[in-house]
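Below is one structure, written out as structure tokens; comments come after it.
Removed from the display is one protein chain of the complex; every other protein chain stays in position.
A and B label the chains in the order they appear, each numbered from 1.
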Amino acid sequence: MNQLSRRRFLKIGAGSIVASAGLRQAARLAEPARAAAQSVVRRVPTFCNICFWECGAIASVRDGKLWKIEGNPLDPLSHGRLCPRGTGGIGAQFDPDRLRSPLIRVSHRGEDKWKAVTWEEALNVVAEKMQKIKSDYGPESFALFTHSLGGRFIQHTMRAYGTENITEPSFAQCRGPRDVGFTLTYGDDPRSPERTDIENAQCIVLIGSHLGENMHNTQVQEFAHAVGRGASIIVVDPRFSVAASKAKYYLPIKPGTDIALLLAWMNVIVSEKLYDKEYIDKYGFGFDQFAQIVQPYTPEWAYPETGIEPETIRATAREMARYRPATLIHPGRHTNWYGDDAQRSRAIALLNALMGSWGRKGGLWMPASLDIPAYPYPPYPKPARPAADNPGNKYPFADQSISTGIRDATISGQPYPIKGWMVYSTNLIYSLPSPPETIRAIQNLDFLVVIDTVPSEIAGWADVVLPESIYLERYDDLHTNPFKQPYIALRQPVVDAPADQKPNWWIAKTLAEKLGLGAYYPWKDIEEYLAWRVKAAGCSFEQLKRDGVILGAKQPIYFDEGAAATFDTPSKKIEFYSVQLQRAGFDPVPKYTRPDPGPPGSYRLLYGRAPMHTFSRTQTNPLLMDLESENSVWLNATEAVRLGFKNGDYVRLRNQDGVLSNRIAVKATERIRPDCVYMVHGFGHTAKGLRGAVGKGASDTQLMTRYKTDPLMGGTGLHVNFVTIEPEV
Amino acid sequence: MMPLTELTVSRHNPLVDPSLHIWGWQIAVYLFLGGLVAGLMIIAGVRLIAIRPSQREALVCCTIGPIVGLTGLSLGMFTLFLDLSHKLHVWRLYTTFQITSPMSWGSWILLLVYPALVANGLAHLPEAIPALARRFPVIVTWSDFILAREWLVVAIGLSNMLVGIALGIYTGILLGTFGARPLWNSAILGPLFLLSGLSIAAATLHGILIIHTPDDERPTFADFLLSSLTKLIEAHPLDPKVGPVLAGADNSFLTIEAALLILFLIGNTTSTSVHQQAASLLLGGPYTAIFWVFVIGMGIVIPLILQSLELANRIRHTLAPSIFVILGGLALRFVLVYAGQQSHWLEALNR
Partner (left out) sequence: MSRFAMVIDTRRCVGCNDCVVACKTEHGVPLGYSRDWITEELHGVFPDVRLEIRSERCNHCENPPCVSCCPTGASHIHDRGGVVLVDHEKCIGCKACLAACPYNARFVHPDGYVDKCTFCIHRVENGLDPACVSVCPTHCMHFGDLDDENSEVSRLLASRPYHSLIPEAGTKPCIFYLT
């Protein structure tokens, strides 16, 4: 708007087209297609990094400039089509807020004051500090927070350095409860990308899982096909999600009462004998005890808890049974909700087991993978002390590092002091609940180094900031995730980094060399490393560079096709009744506890995804911000009238502990229950270097001064905060 | 079907969202000036054919009118030009004629206006502004050339009338053909803007006549300007023989205009709900106050009353009704240009 009037003004004034030389000018897209005739287009296959799904993609460069990115048709995740974030991913390349060179802090921690330095200087400081902490406290006192594939080489350097305190928010803040709940039941978890056979399911039950807003590409594609072919869809959500709009049954559940609903469903299925008896006889353990335990949980019992009519509960239970085993109760992904999440996930696992859907077509398939040997490195030193995240095995079923556990250890100094953090590609101020605790932990550190692409909130707290080149400018390790059909995919540079940014492998290798750990990097550069691995897997690196993806031979992925029906549980069966849980003092079959209703007059704060953004990492991407530049707070339309707010009014949210949010617009809507509000996670940035994002919308994390820890695995339930709404003056 | 409760549109194009505002004062002023010029042309044409040079009123209509018209037209074309967003390409208007496009018609009509007005103005210019004729004697030659040929006088008068009518109707049709904007989408806009243009023109000429009284027999241009200024402040008695013609004409134009406006509103309110919603912009929405106070009250009712009193010799002729009519005509175009852009087939409930 301003730009337009300014341009017009200039045109009238000067009689010619004068481009305004502003910041945003850097963000101008490639020139229109009419120039295409004379231009040279180069197409480079790679894979996307805007989220962890890692879809195969092909980037186009026109006349030397990054033009667009599309799905790679060979790729089994994208099937040639990216999600909006992937398509808009090129915006990350011309993001005007990118870090351009290494930075060293010149004032106190937390104040954004920096000096630009060379890589040599910056990495010398990092190596020196790491050596100091190693000699003062031992290498375990240096922790790595990382997220995504890009962190592989950094992890390698840190392991070589001698620490096992390596953690990701994807466990305790994301899919940990689900993975634990399923592992307790099947001895294996739903994996990422999830083993959900949405493609073939005839009945799909979504509990939360807001596919269509949660844009994990393959799932959304398959979900849309399922809708198209008329699959029966049941959505349980306090909010009328996009997925709910596709559903045959929409169950507007009272937040936090899903276990009651799950128990009631199981009750109906057991009492009406709708389950897959043959399957359970063959693979199940402890079914009779389980059947006993769920007996009291009738739909009538669940009704006052969940607000779902008994008849609806019965109808949906029967609907699920009608299509089994092609009935998929989606395991969800972000499952840290109420602190009883591993048990809720276990209930979901059990409902699937009743349907006989694990290992069956239309349920959950068995992942297929290629044998891709790891590069032969020297063995890592054995740390003197065990990891610090879960002292005394407090959370007995945690099978990965608990990020918030490392944070606790950093604050308390127990079981031993943590004095250094390296943070790679995770914005801890946003991804860990209770930012004040994160900041307290940071204040206890001797040294914090952050590797990021933009001056994120966490980078603002660092002593040294290292700028990484973005995914379109670098090689990364191979994509080797097991999937329906095994394959490997390659990320390779499409364009050069615009300034002094470096790829993670270079940073990891150079740092290792400075730490005297050069022996852990026997290869000259990453191409040599990748070529070695690809060759070791029996494939051609040249082909991989050309095609981006190499598919392996199809393998059986269903029991009926010959996939191995093995269960890595104590009983080697599907555990309807879990003796190991019982021995550890937990409920062997999930039980329901009523959620805390919160202070009167307040709304439970719920949150989720917008299809065009990823967490807190896309708000400086000019292309994606153009689609949605701020979040809004969803408020039931009747409540909005009661409170006197109109759609679009700006408000602030105040949580139960008095924390006041940034201003945020009200979305007054018939799409949400009256007892909760909802917002998209990732907005409301405060780091002033994020010029395109700062102050736009509000942050859910900021309002999460409370969280409820899952006693089984240490996950942080985040749906336990309540807010009131104040007009913005 | 369940009631529509929310409509959310993600588009956010400048000038288009949340509601269209592509045209601002430039177009309102352009339409106003277009109407004025149209009215001036028609009156000039009529008076040229019927003129008796002794009548000052006719001289003003025939000569000052065209001069004001030429100025207004140029100004109007300039404001139109100001509105164009791809200005350097403006010549493209004149490399084509698009038969279905009122704007194309309009741009060609505008080209016809210049010669017609110039010819009309020339015919009696020596009598009307003798000082000018003394300075440029060639004017007398041209005037003589025209007046010596009866057929030419009639042709010039008729062409001014015809082009004027076309221009006046065009300013309304321009908006009236936009089916996409329900408020505008009415065949009445053409005649309405024509009549409004006539009333503005009559009021303008009436005003000029008041300023340009007989004691300025042979003024220089500077004298004329100066005396005009003083007469803006003090009302003057008007030659009783000439003023009433224009005041009376203006009153008839205003009356027909009022009738057309009522028809326009009735048309909208009795049409589809979309049109009703559009009319409610004027009848019970953001533009209601401006519409009733400035367009109807100030622009039509008050001048009608004042001029009726003038005609009945109850009060003296003053500039007031002229100014009111002119401002009312301007307000009419502002209101219609702005409100029309807001009227839409889809009422966005949730923006």
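As a convention for this text, a contact is a pair of C-beta atoms (placed from the backbone, for glycine too) under 8 Å apart; a residue touches a chain by one contact, two chains touch by 3 or more.
None of the values given here were measured: they were computed from a predicted structure.
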Item to complete: Using the touch definition up top, pick the residue from A:R42, A:K115 or A:H225 that touches the left-out chain.
Response: A:H225
Worksheet item: Thinking of the whole complex, not just what is shown, which of A:P45, A:P84 or A:G359 touches the missing chain?
Response: A:P84
Worksheet item: Among the options B:K87, B:R135 or B:R316, which residue touches the chain absent from this view?
Response: B:K87
Practice prompt. Tell me where the left-out chain touches chain A, residue by residue.
Written response: 1, 3-4, 7-8, 11, 17, 24, 27-34, 36, 67-71, 81-84, 87-88, 90, 211-213, 215, 217, 220-221, 223-225, 227-228, 240, 242, 245-246, 250, 252, 611-612, 622-624, 626-628, 636-637, 669-674
Worksheet item: Tell me, which residues in chain B touch the chain that this view leaves out?
Response: 1-17, 20, 22-23, 83-87, 89-90, 92-93, 95-96, 98, 100-104, 106-107, 177-181, 272, 274, 341, 344-346
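Please note the rule applied: only the chains that are shown with their structure count from here on.
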Worksheet item: When the centre of a chain is set as the mean of its C-alpha atoms, what distance in Å lies between chain A and chain B?
Response: 64
Discussion item. Under the definition above, what is the set of chain A residues touching chain B in their complex?
Written reply: 1, 4, 8, 11-12, 15, 627-628, 637, 647-648, 669-671
Worksheet item: Inside the complex, what are the residues of chain B that reach chain A?
Response: 5-6, 10, 14-15, 82, 85, 87-88, 350-351
